[in-house]
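One protein chain omitted, others in place.
Here is subunit A:
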Amino acid sequence: MLCSGEKHVKTAPELHLTLLARHKLMFSMSEKELGKKWDRCLADGAIKLGTGLGLGIVFSVLFFKRHTWPISFGSGAGLGMAYANCQNDLRSHYLLHRSQKEQ
């Protein structure tokens, strides 16, 4: 869909939109955003969890003598970060970013 939109040559006066926005406009499906967001969330969560877990495991293995608390700490931190990220991501629309504010 994006490709088909990109093929079309525009002759009409163009809106002052960024390429991304245009792309978005063209074939954007806002309902898929949430899914995408959840995907990201999950993916991020998974990564972070995994990473935290990994790190925790590593740290636990390395530094904290195979205590489980770094693993849980790491996974929790990872999960928390993921949660925060997800939430942030989900909220992002409603929050004004600094760049936008400065603009």
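Keep this in mind: a residue touches a chain if its C-beta (ideal position, glycine included) is under 8 Å from a C-beta of that chain, and two chains touch if they have at least 3 such contacts; residues count from 1.
Note that in this section contacts and distances are computed from a predicted model.
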{"item": "Candidate names \"MICOS complex subunit MIC60\", \"V-type proton ATPase subunit a\", \"AP-3 complex subunit beta\" or \"SEH1 like nucleoporin\"; UniProt protein name, chain not shown", "value": "\"MICOS complex subunit MIC60\""}
{"item": "Positions on subunit A where the hidden chain makes contact", "value": "1, 5, 8, 10-12, 15, 25-31, 33-35, 83, 86-87, 90-91, 93-94"}
